[in-house]
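Removed from the display is one protein chain of the complex; every other protein chain stays in position.
Coming up: subunit A.
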Amino acid sequence: MIEVDCRGKPCPLPVIALAAAVSDLAVGDVVSVVADDPAAAVDVQAWCRMKAQEYVGADTAEDGTPRYVVRRVS
């Protein structure tokens, strides 16, 4: 799985990085964004809703940083 490292990056940079990563995916593939920006917890899901992509869920990277997983579905 491709992982995009957005540690230390404020909003909207994690969502911009997510959008760029998803545009390179084949339909059905997933990408994860690692981001400590608190806005990312809301904005990754909002992006998926607005762009009709699937929000798979959240877990944490090895260092405890939140990680958000998204699947390209369209």
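Methods note: a residue touches a chain if its C-beta (ideal position, glycine included) is under 8 Å from a C-beta of that chain, and two chains touch if they have at least 3 such contacts; residues count from 1.
Throughout what follows, contacts and distances are computed from a predicted model.
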Inquiry  = I want to check something: the complex is missing a chain, and I'd like its UniProt protein name from "Molybdopterin synthase catalytic subunit", "ABC transporter ATP-binding protein", "MoaD/ThiS family protein" or "Aminotransferase class V-fold PLP-dependent enzyme".
reply    = "Aminotransferase class V-fold PLP-dependent enzyme"
Inquiry  = What does the interface between subunit A and the hidden chain look like in terms of residue numbers?
reply    = 10-13, 15-16, 19-20, 37-39, 41-43, 45-47, 49-50
